[in-house]
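Every protein chain except one is present and positioned as in the full complex.
Every chain is named by a letter (A, B, C, D and E) in the order it is written, and numbering of its residues begins at 1.
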């Protein structure tokens, strides 16, 4: 096990220790034990920058299930490292923040931190695994730890709802991706991502390519809350705010982005990929920002904003993938889009992380997140206000914050897309910049709503539970760090461009950027009077206009039919699933044994009948039959008549007697077919059975057949005739297909010679097949025990 | 000749059995049925004897005694059932 | 003869099925009795009914009936006897506790109890 | 001559018989059965290692050469199942100590459980088709007794249905054997396989194959034949339910696997296609049922059906990999089903109900139970790296490789709904505001949790240690995929 | 006629007679009016019939096949012993369970006796 592996699973290992730490150091907030870990890991991963900057990678392998090609391979390359740094860096800040946010008296800190560590480890595993199966395992672990974190306050109905929803949707995606992984594996024969990328040509030309691609994208889209799977994210806001800041803005939701970026080299050669990723991304962008505007809960605004920002990154990745489709860099023509994606990924983590923390502070200090109750907080919490301004302005794409830079690049990418000629991009491509711009307007709008509705306007103390004041320092440090990052990156973007962005790009577009000099990222503040600049100015202008006239046009949202809301669709879908299943199940599981038997017998008749017919198996061969003798016919007649008469018997006694007569006739058959042992046994057994019948049925009421209707009888008759016919037909065919001599000859020869007996049947019973007999008497013994217990042991319900 | 006799006898007994079965089915009382069943049991003895003769084997002769025993036990059980409604009493000395 | 027996077995299975589909517990149990008779006869038939002496070496016959199916049937008979006895007692107890032998009333509510 | 192979059958048999003599002495009942079962685990473990080292183990009972006497055959598949059965039954017995109640203990509960295991292990081990029938009957008879033991109303009512269905399936088994005997004239499974491979006209064999599918399908609860199962398994107390859920259907599944790999592999275009369709329908039906109910017993019971479908799908694909997947999965499922049933047994003993609407917030007082359940549920759904995963991976991948995309997709998506159904229990029953229950104090939760917790731990180990088990499993799959290995081991010495 | 044929002849006679008696039994059982008379027919003639058949069988096996079969003799003895008892039990059971004799019945001694007994009990 290398140090790298240890780094990946160290959060999981620490999670095991948490219960002990929590139990024995009650006085210390459990979070303090956690804090060093992400910090140290962050430092550890920083070292790798020098490696990835050279275009090198580090790879370590521990064999796991090598027979299936599943090994725990950790690979650090530009993309993985970028994410690892995000996870550990923001992780450290979130842990610090949580120490002040969660009260050790009121909350179960041990479970909280176990979940958090599980998540952190899982996330590191996702971004650093080179083996798809291991990646998938960690992927599901993120879903589960997210489920647990969302349901942390599980006494709340909404928490449970949100947890279930997020789990269902993300696990659905995970399974789809698993299917994709397996399909991919059946094409390439490997689970290693590195090897798969090397084989991307074969993948693209495989007939199953599109299916594989879609399955992978389902995984990525659900995790990254892309339209229409985004509905889980707003409900996930039931989690404690540190969790939202960490999982639902900075890391987990980015796992989908990671996946798309990671698989771009494999899939991006096809236009489908470009279309789907860019298309879904842009729709998500628009829908998220559009929906965010109508929210009144600060966290909900941020949730929809996250959805929309993720859509933006996704669409950029899709647009950039075209570079691979064309197989050339073309002067960074499409690479700008990928660069923007990676860049915005970082930016989003900074400003959204800080905004979530700000929201947490507001919630913590005022007791509400409802913007209708808030207002004028500027005076009470100036630092928080400053942080919020930085965060929202960056989010809205206002210079000089980092969001502005990536937004500019985003417009560039979208404008480029319109010029592509994949599928129908030449005709529909023009929609991309238009939607992008519209969405940016809404982004601007909700950013303004967030900051100004909360911090400016009228202070409404009567609606608040407590008097607001500035948050404790510990709680402010993490958002301050993030906000300053947003500013620093905004001013000096090249701090990260060479160290983080270029190596990541190299991982996303390996074939194009093998030569490390091929493309160096440089981010400029000023491009000249480009269309992008005018678009930004337009966004701000229209945004301000819309903000001022907010009350006049929000009716638009009410016009949107509630019935078509995706949430409604999910809820009713789930309800219908349960109810429908219940109805279906109740429909056939009637509890009537007769129904079950009808199903069984019908299946018996149909399956065998169809097989007989379809395989043309029915055969009739008279050559090998014993002659029929008179008294045999008589016996057959007696038996048939007795059996059929039972059907019409009206009294229980008659039925039993007729059954007995069938049994005795069977014994006679045994006589004429030369089976003396059988005849003896059958006679005695039949007698005992009849006696038992009489004993048992002495207590049962007379047969009442009046309740049986004609249709009922007719159905039964049909089924029974079918059964009889099938049994006969197979018997005839089986008899006519005798292909081998029975092994019985051996018994005839050896019964005396080797077993020292003369009665073959008996010798078979006690010697050749004595084992059968032993367990046959065991069956009898068990039956006796059962009968004894059944009659003697009578538990009443209370004793159960 | 001998075989012919056997066949005739088989026919006789077969006919007899059919008659007895008729009685079993018809009743009218349970006692009638029991009587007929008893007779069937006894006739079965004859049938088995005849079959043994026809098949020229002594393998089935044990069955004869067996049927006799069973028929007897059966009849006793039946008649007790008829008479008392129970077949086995737990304690006869008591007022069962 | 095998062909005739095949038909007889068919009839036994038919009546057994019909009885098992009815509502009265008694008829159902009688159906199971018929069913096992049918199965045993079928096993015998499938072994071949060719003439031959009873499988006793004392018979000194040139050919014997196939002893193997006979042994199997014997086992099957005994087992089905055990099962039938158990079933009968169960029926008796069930009637005592539940007060009905009508299978329709023995359905049990799904998801309750 | 190696007599090891018979010990997993013989030990519980002797244990059971001895226990009959000490009916009223409950400590003896408990500890003798536990000791016997422990011994059985040891024997089964040794058997597995023997099979691993020396290949298929056979034993010609009564020393009669192969097709004439009864032969016990332990290939890796059966040895593994025997081992799993032994372990599960041991834990169920431990669990029963404080769960089943003294009345039942006095009325042959432990002997009958032993006999049940005799039947199950015997069915896994035997190499003779009629002997298989006999072991089925041992198993069924024991299950009848266990089902009805106690004689409550619901038990009596459901027993009738259960017995009726099984009588029918037994009769069908007999006629299936009869037909087969008519065609091939032998009963030894290896010999049957050998002779079947020499038959030129296979049409009737196909029909018989379908009949066998129906026979075993009734026991293994595949699609149109499983209707009896939910009601019957609902009635008995938790440990019995665990035994049934973990073992009984698996015997049916085992038998289908055995016959469809050893006998009926000549007309796969028809038989295995049919099996596949039925497997998929089984999955769908099971999932629908699992999702439908808000009763914890029902939910887990319907999950049995899903698992049966998944395993049989692997069998129907019929490649070495898919069979390996099925072997993986069947062992996993036995283990995890036992754990789940025992866990919901604990829940019922705490709350006194199995209605999910009346259970809330158990996690606050019983975190151990809750987390064990959580892990077991995740394992059930095949979440990596827990135990169901490797099997599902192999099955689905083989499905893709064999171009049975739809079936593989159903297997995959069944995981989601399975997870949904069991997480429903977790979310509604364990989460939520805590509440108090009557008789809560009387539930010996700590003792009861022991068995399922260990079984769940096995599930985790099984998942993580897949590589360690893999050679064993692939050996089992290899034997299944190549019938001649089996035939040679039995017939040519 | 050889010994063998003589034996066969006697065996045949016995068997035929026995079979005939069985037929008569059946005839009786069908034609006779009530359970008591039927019981009469069954227990007398059927027993005799079967004993004849068995005797014939025994003779045949003993003289022709040279096979002395003790169970056959035991069987004859058994039937001789039990058949009357069985008849008695059925008759009594029928009476006690209240089966009415046929209208042709002239006299019911047991009923009278029972009445007397009952009357005596009452007097006490």
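Keep in mind that, in the parts below, contacts are C-beta pairs under 8 Å (C-beta built on N, C-alpha and C of every residue); 3 or more make two chains touch, one makes a residue touch a chain.
Following the convention adopted for this analysis, contacts and distances are computed from a predicted model.
The chain not displayed here is annotated in its UniProt record as "Na(+)/H(+) antiporter subunit B", chosen from "ABC transporter", "Heme exporter protein D", "Hpr(Ser) kinase/phosphatase" or "Na(+)/H(+) antiporter subunit B".
In the full assembly, the chain not pictured is in contact with A, B, C, D, E, by the touch criterion defined above. Within the full complex, the residue among C:56, C:72 or C:103 touching the omitted chain is C:56. Interface note for the absent chain: among A:533, A:766 or A:795, the touching residue is A:766. When the omitted chain is restored, the residue from A:617, A:647 or A:755 that touches it is A:755.
Within chain C, the residues in touch with the undisplayed chain are 54, 56, 58, 74, 78, 82, 85, 89, 92. With the whole complex as reference, residues 676-677, 679-681, 684-685, 688, 691-692, 695-696, 755-759, 761-763, 765-767, 770-771, 773-774, 777-778, 780-781, 783-785, 787-788, 791-792 of chain A touch the missing chain.
For chain D, the list of residues touching the undisplayed chain reads 1, 3, 6, 10, 13-14, 17-18, 20-21, 23, 59-63.
In the analysis below, only the chains that are shown with their structure count from here on.
In whole angstrom, the spacing between the mean C-alpha positions of chain B and chain C is 22.
Between chain D and chain E, the centres computed from C-alpha atoms are 58 Å apart.
Distance between chain centres (mean CA atoms), chain B to chain E: 11 Å.
Multi-chain contact residues, meaning those touching two or more other chains, occur in chain B at positions 10, 17, 30, 57, 59-60, 62, 78. Shown for chain C are the residues in touch with two or more other chains, namely 20, 25, 38, 40, 42, 45-48, 53-54, 56, 68, 72, 75, 79, 82-83, 86, 90-91, 93, 103, 106, 108, 110.
By the definition of touch given earlier, these chain pairs are in contact: A-B, A-C, A-D, B-C, B-E, C-D.
For chain E in complex with chain B, the residues that touch the partner chain are 8, 11-12, 15-16, 18-20, 22-23, 25-27, 29-30, 35, 38-39, 42-43, 46-47, 49-50, 53-54, 56-57, 60-61, 65, 67, 69, 71-72, 74-75, 78-79, 82-83, 85-87, 89-90, 92-94, 96-97, 99.
For chain B in complex with chain E, the touching residues are 1-2, 5-6, 8-10, 12-13, 15-20, 22-23, 29-32, 34-36, 38-39, 42-43, 45-46, 49-50, 52-53, 56, 58, 61-62, 64-65, 68-69, 71-72, 75-76, 78-80, 82-83.
Interface of chain C with chain B (complex): residues 53-54, 56, 59.
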